[in-house]
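Have a look at this one before I ask anything.
Just one protein chain is left out here, and the rest sit where they should.
Let's turn to chain A:
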Amino acid sequence: MDMEEKKLSYEDAFKQLEDIVEKLEGDKSSLNESVELFKKGVELYKYCNNLLSNAEGEVKVLLDNSNDSLIELDFLGEAEGDSF
């Protein structure tokens, strides 16, 4: 996958994949073109799939340090404090 596709958003990639399927179903492309389209389509599928099944996301909580800086901690949901 090239760098350009790395910046591609999921919706754009999905749209491109839809366009490719539509073109392939149109039967208008030459054999060479259709092979190229198919290869590109498979790449887009892998790209989208990868975006959906990335590693588990983390939950962080920012805490005020005494000297006005923030520290980042894993959020455990057990923090002390007033509850609203």
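As a convention for this text, a contact is a pair of C-beta atoms (placed from the backbone, for glycine too) under 8 Å apart; a residue touches a chain by one contact, two chains touch by 3 or more; residues count from 1.
Keep this in mind: contacts and distances are computed from a predicted model.
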Name under which UniProt lists the unshown chain, selected from "Autoinducer 2 import system permease protein LsrC", "Exodeoxyribonuclease 7 large subunit", "histidine kinase" or "ABC transporter ATP-binding protein": "Exodeoxyribonuclease 7 large subunit"
Those residues of chain A which, in the complete complex, touch the missing chain: 9-11, 14, 17-18, 20-21, 24-25, 27, 29, 31, 34, 37-38, 41-42, 45, 48-49, 51-63, 70, 72, 75, 77, 79, 81-84
